[in-house]
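Have a look at the structure below, then the notes.
Apart from one protein chain that is not included, each protein chain of the complex appears where it belongs.
Chain nomenclature is as follows: A, B and C, assigned in order of appearance, with residue numbering initiated at 1 for each chain independently.
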Amino acid sequence: MEGSQYPKGDFRAPLPIIGPGHSFRSITNKLTSVVLTKNTPKAWFAVMAIGFVLLNGLMIAITYLLFKGIGIWGTNIPVGWAFPIINFVWWIGIGHAGTLISAILLLFKQDWRTSINRFAEAMTLFAVVCAAIFPVIHTGRPWLAAYWLFPYPNAMTIWPNFRSPLIWDVFAVSTYGSVSALFWFIGLIPDMATFRDTAEHPLLKKMYGVLSLGWRGSARHWERYEHAYLLLAGLSTPLVLSVHTVVSFDFAVGIVPGWHATIFPPYFVAGAIYDGFAMVLTLAIPLRAMYGLRDFITDRHIENMAKVMLATGLVVVYGYSCEAFFGWYSGNEFERFMLKNRMYFGPMAWSYWVLILCNFLVPQIMWSKRLRRKTWAVFTAAMFVNVGMWLERFVIIVTSLHRDFLPSSWEMYYPTKWDFITLFGTVGLFLTLMFLFVRVLPLISIFEMRTLVTDKPAAAPQVEGH
Amino acid sequence: MTLDDIRTKLNGLEGRAYWRSLEELSGTPDFQQYLHQEFPANAAEFTDPAGRRQFLKLMGASLALAGVSACTRQPPEKLVPYVTQPEEIIPGRPLFYATSMPIGGVGMPLLAENHMGRPTKLEGNPEHPASLGATDVLAQASVLNLYDPDRSRNILNLGNEATWPTLTAALQTALAPLRSAGGAGFRILTEPISSPTVIDQMETLMTASPQVKWHQWDPVYGTVQGGAPDAQAIYHLDKADVVVSLDADFLGFGPTAIRNTKDFSSRRRMGTPTDALNRLYVVEPSLTLTGANADHRLTIKARDVYGFATALASALGVAGVPAAPAVSDDAGRWIPVLVDDLRAHHGRAVVVAGDHQPAAVHALARAINDAIGGTGTTVVYAAPVVATPRDGIASLRELVTDMNAGAVQLLLIVGTNPVFTAPADLDFLTALKKVPLRIHLGQQDDETGDECQWHVPEAHYLESWGDVRAFDGTVSLIQPLIEPLYGGHSFLEVLASINGVGGQSTQDLVKGYWTKAFNGQTKTKWTLQDREGRPFPTVDAFWRQALYDGFLASTSLLTGAVPTPAAPATPLSLTPPPAMTGLEIIFQPDPYILDGRNANNGWLQETPKPLSKVTWDAIAYVSPRTAERFGVMSFQRSGNGDLPLVEIQYRGRKAKMAIWPLPGTADDVVVVHFGYGRTRAGRVGTKVGQNLFTLRTSAAPWFDGGVELHETGEKYLIVSTQNHFAMEGRAPVRVVEAEEFAKNAKAVAELGAERPGPEVSLYKPFEYNGHKWGMAIDLNACTGCNACITACVAENNISVVGKDQVERTREMHWIRIDTYYEGDPSKPDGVYHQPVPCQQCEDAPCEVVCPVGATVHSDEGLNDMVYNRCVGTRYCSNNCPYKVRRFNFLLYSDFTTPELMAQRNPDVTIRSRGVMEKCTYCVQRINHARIDSKVQNRPIKDGEIKTACQQVCPADAIVFGDLNDPASRVVALKAQERNYGLLEETGTRPRTSYLAKVRNRNPALS
Amino acid sequence: MADQPTAPLYGLVAEFDSAPELLDAAREVTRAGYRKTDAFSPFPIHGLADALDFHDRRLSLIVLLGGICGLLFGYSLEYYTQVISFPENIGGRPYHAWVAFIPPAFETTILFGAFTAGITMLVLNGLPSPYHPVFNAPRFRFASQDKFFLAIEAADPKFNEAETRAFLTGLHAREVVAVEE
Partner (left out) sequence: MSQIFPRSANATARLTIAGALGFVILLGWVVWTLMFSSWVTKQNEVVEQPVPFSHKHHVSGVGLDCRYCHTSVENSEFAGIPPTKTCMNCHSQIWTNAPMLEPVRASLRDNKNLTWIRVNDLPDFVYFSHEIHVHQGVGCATCHGRVDQMALTYQAAPLLMGWCLDCHRAPEKYLRPRDQVFNMAYEAPANQIELGLRLKKEYGVADVRHMTSCSICHR
């Protein structure tokens, strides 16, 4: 894609997290121009178009679904869950990277996070939106599920069943969604002020003025602001871990061989971050090219993310080996058969090996510093991981269900065209939201970038509190 | 158009009139439009089955469409009381009437449940020797035929509506000239008939005009190859220690199967491990249910059964047996063993010859039974109950010859559908067209009706008066439960009008005949006594009792005296069947569709065929080895999919059929099923599957050699409800050998992983102090006949989903029968059946995961499923290790066909789109029994509550009861060493448990 | 713009070029005894609040309380619905299946905590306040870009326009302007 920013041959050189020679002004201008500019890049329109077409697919699919019933999908009796839940878990997982970057890396004082956390958070938000669609539409009677899943006093004096992991999901996902949104908006406030003050058009001024809540950068405000931001980060961290833990409970709590495993929570969380970083890369690399942001999203960022991806990827692979080991070591005939069926003679064994290729073999190229610094290589690896993590859920859900306890009920699963339209439809929704965001809001946190400016007399103050 | 318009249009109309006008109404465009806008959208709402049920409860037609539109406010619902209420009716309570279903001329005794004038469910008549309370799939499903919306509704003359008077007039005018010629040229073609009243009427007719000829044709029951046996065998299998079947499916097929199963299984149910079992040897060309239940099974071609029989007979020293042709090595090993076993059980053994085998084999079997002292104890021979002519083929051939010769002026065809079912070589249609006047009386305006100038809708047996004899001779009465829905007429009615007694009602005719019989004025002399064998004081007393019982107890050949038929000629003089060569073809009726008469019955289409579990299609069974030649490697499939179509060439005729490798089928044998491929069956059955009658000939209607199979390269989608038939080293069905079990009582327990005790749970188990419902299923008794499935469908308003949904494995049956094969597929070592309803686990995995609490435990330990709370996450089904939960992926319940709605059981909610459903242990029956017991201040008696599957089961394999009642049968069964829980190692603590299968093999053969 | 404000005076606003200058100025102003002061910067500056002698740690405590409320709400909701309101035998689990009750209670804890944090922050900061006198400072829009401002309110007891202006200019302010209410 692009030439490396490093002197040839020298891979030891410390990498900057912001291009040289940047001032407050230059950062401000650069980042505000992305939104306030008159001329939008052609690429933006291209992506938007694709996203929009897919989104319409989603709308049609859902309408038809509501009219006909979920029988339009391939789900059947041994395989009661398939695409919808796979997609749900996949999207939720993707969301995790955002929170991780903005919260956990913040706590770890990783200042390179600043230039990616904003759109990573946006990604979280939109991924959760996509994910949240599925638990509702995958039910037989969505118009009831939409509110019966919440505990509210009613004329029947009946309540949801709090023993069910699905109810845990409802709480986890809705909390995750709203807290992410809050975190994201709080982060936006100071930049909204910047927009308010740099925009020319009076209407824009007013619009951003409203969003900025009248922020004026007062020292007192900054004081409480950073304090609150830190607390939010502190709360989001256990939250993000809990969310995918709860999602993994959907399976771990079941008795289905291939679901009923104690490794699931850590293994799912790692998987989520793995996939999340892959998605961040998938977005960051084209975006920085599209808007020429290589000074802010530097190769250092790409490389760091590649490293995180590699690390979490290995955790996930450890998860696979644990699953295999547990299955074998349990000596339980059902577990053992599940493994053989999944890896060896089952009609869907192919999916397992493709998964291994995508999630285990390909990402290993990230060991090489040279490749880590080749954007195209990282991008390719990220793409493989995106696919691989989807397949992982396919393997867990479908191949476990289609052959469980009684051989008499063993059957096959085949998705229908509606399954695919819905899946790619949500991708469309995601792209649409993401690129609308890029167009109207700062995709990189401006005020935090300012703290990185190093060519000033005073040392750049840290974002963290005291 | 709105609901109210429709209501006003239908208001006050009842029964026939109502259906008629709704029919007309539903034709109108705005009604169509109404349905369109109202139903698809709102059908999903639950307020909907609502409307259904009230309508059903109050038979107010207008209610059929009430409560459709879904909103927070319930739409107004109407109550339509009687004008004058019949005394016997208590609104909301069902009534039961005894009646009988004629099939193949033989009666199937029934009790019909009647809800406010609508028969909804049929049970066996517990008092009747031919039923003892059980029924079969066909009887269960026959109630749906009554409501079949595609039954013909009008008398048609050349396609135009006509009336009964015009018909009778036309008939008389046509008959007048013939009568003068003594009736020559007037032919009547019926199904086999045993009805004394009808026979009496026929005799009256034929004495009046002796030239009238009566033909009988039934491709299933009335067809024999190589002559009909001169006497009918009635078995007492409860008295037999050793049973040998010569290609006889006496447990699986035909009206005798119910009583046979009752008797047979009574010798398979064990108390203690040391109890003696009977032993069943089966010799057959292809696996049947009987074969599946055999202790020893020998696979030989159908043509070789005669050879085997002769060999066995001569080995037993029967006089005058012709020289036995050489038998296979296996057979060779069998003969001596059989001889020993039969001799060892002299007087307690029986040999059963198959209905499809020639008269010679029957004669041999009878001779053997004489030799081993079976005759008179384990089997009695009696004059057949069905009126002559019993050789349908011969009778039909004669008719065709005469028709071709132009000797037939007027042909009255009753019930049967020869245009579709007649042997191909007779070319019935061409002959038929030569008959000047053709009248067809049938429930459907079928292929034959289409070829006749007159078509008369025939009344369903639940709509008409009549009588019929059960296989054991018991005279059983047929009384109507409802006015003819579509204005049908019975054969008796037609016959009466021919005989000029049309003025009398059929009821009078039946009663009249039996009054005469009571006074001994009939040709056949009947012994009419009450159950205690005392004569009735008056004819009224007799008639009242007869109607109440539904049958005349003293006429049974099983209980009453048996008229000894002509003793067989000694020494035996046999006409050996012609030798056959080459690949063998065996014709079988489809077990449920039969000759196609049930093609429009969705329940039967969707009931999995025994052993293969195929639905919605006819298939050709071949041995797995033969199948390999056509690329079907294994009899296991990972899922539903295409199977190769082969071309069957036979006597210059061709047909295509998909082949299914059925373990236990002899190599080089192809078993084809006829009955599919109807062209005028109705919305369900038209153009479904391949028609095999095109191959069947009068020379060899059941089996023949010289057939060729050719690959076509084409594929055909066959769907089945089970695709994996091996147990994979797991033990869902636990099987032990009788010998081993007698030695080691723990043998069954040792077969499974150990059952986790209460200590494995974190929590202390719930206590069940009131009732504690449980079920035990005896796998040793179960024959896998599927009756429970159909009974469950009828009782619980289970929807039919159709072939494409079954392909996606979305069938809705609440109870299924799993079948597993053991050993080499081409020569299975064992075939096991396992009925699997909801196990009602105490620690139910499904309940924990339901987010809305739509499935929870009742205080009596039922795993309640609350449809109206369910949002359909399907999590419960995923977490159910037994996969017994069923989901309404689409709108499966029919909310638009009032005829079908009328059949529904008002005590069970009709499930709508998007909700999960499953077996409830027939909770509606439990609740009714509980309420009755409370109102009558008495405890619920053991056996008072029977689940639908239990009630129908001819093998009494299913027992339901209160686990807190130490005296209950279910407790006793669960105390047995054979008792085990399915997948109990998963800690679900199922309330349903199974009694292991015990096989009584002969050491000399194993 | 005019040095002589027409409307009542809000205070004087001094502009600085860099964070350190602002920091020093703030220290001086505080040392000089001004209390009704405020500093404005395009990004958080370490120590600026101290320099203005501003300390407020109430947030943590409030958030803690919010979290505790969330926990209590979540668990009592579960206890009420599953044990008191409609106890049901679900899969043989006890009515009070505390193990299963943990995840939702945890989530409500986070939810309440997080929103308390966000909302409290805004409330304490008196946001939203789209209108504020300091916006009247002509170059104030740069406060959200690359300039740094220091304000002394007229309400301050020590405030005297002339002296204060002189004082501020003495702190190398790039420019000092009077801002009206």
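Definition applied: a contact is a pair of C-beta atoms (placed from the backbone, for glycine too) under 8 Å apart; a residue touches a chain by one contact, two chains touch by 3 or more.
All values reported here derive from a predicted model rather than from experimental measurement.
Chemist: Taking the complete complex into account, tell me which visible chains touch the one left out.
Modeler: A, B, C
Chemist: Determine which one of A:I18, A:I158, A:I297 or A:L433 touches the chain that has been left out.
Modeler: A:I158
Chemist: From the listed residues B:P91, B:G271, B:G406 or B:G500, report the one that touches the chain absent from this view.
Modeler: From the options B:P91, B:G271, B:G406 or B:G500, the contact with the absent chain belongs to B:P91.
Chemist: For a quick check of understanding: of B:A742, B:V866 or B:I940, which residue touches the chain that isn't displayed?
Modeler: B:V866
Chemist: Kindly state which of the options C:R27, C:H96, C:R141 or C:R174 is in contact with the chain not pictured.
Modeler: Only one listed residue reaches the unshown chain, and that is C:R141.
Chemist: Take the complete complex as the reference. Which residues in chain A touch the chain that isn't displayed?
Modeler: 153-158, 196-197, 205-206, 209, 213-214
Chemist: To test your reading of the contact rule: which positions on chain B touch the chain that is missing from view?
Modeler: Considering the whole complex, chain B reaches the absent chain at 7, 11-12, 14, 46-47, 49-54, 57, 60, 62, 67, 72-74, 76-85, 90-93, 770, 856-860, 862, 864, 866-869, 907-909, 920, 923-924, 926-927, 931, 934-935, 937.
Chemist: Which parts of chain C are in contact with the chain that was left out?
Modeler: Considering the whole complex, chain C reaches the absent chain at 86, 88-89, 128-131, 135-141.
Definition applied: only the chains that are shown with their structure count from here on.
Chemist: Could you classify the connectivity of these chains, where an edge means two chains touch, as line, ring, star, complete or other?
Modeler: Topology of the interface graph: complete, with all chain pairs in contact.
Chemist: Quick one: point me to the chain whose Cα centre is farthest from that of chain C.
Modeler: Chain centre farthest from chain C's centre: B.
Chemist: Of the pairs B-C and A-B, which shows more C-beta pairs in contact?
Modeler: Between B-C and A-B, the larger count of C-beta pairs in contact belongs to A-B.
Chemist: Roughly how far is chain A from chain B, going centre to centre by Cα mean, in whole Å?
Modeler: 57
Chemist: Multi-chain contacts only, two chains or more: what residues does chain B have there?
Modeler: Where chain B meets two or more other chains at a single residue, that happens at 845, 848, 850, 853, 856.
Chemist: Listing for chain C: what residues touch at least two other chains?
Modeler: If we look for residues of chain C contacting two or more partner chains, we find 88, 90-91, 93, 97.
Chemist: Could you list, by residue number, the parts of chain B that touch chain C in their complex?
Modeler: 761-766, 841-848, 850, 853, 856-859, 989
Chemist: In their complex, what parts of chain A are in touch with chain B?
Modeler: 67-71, 74-78, 80-81, 138-142, 144-145, 148-149, 158-161, 163-167, 170, 250, 253-256, 333-334, 337, 347, 401, 404-414
Chemist: Can you check the complex and tell me which residues of chain C touch chain B?
Modeler: 88-94, 97, 99
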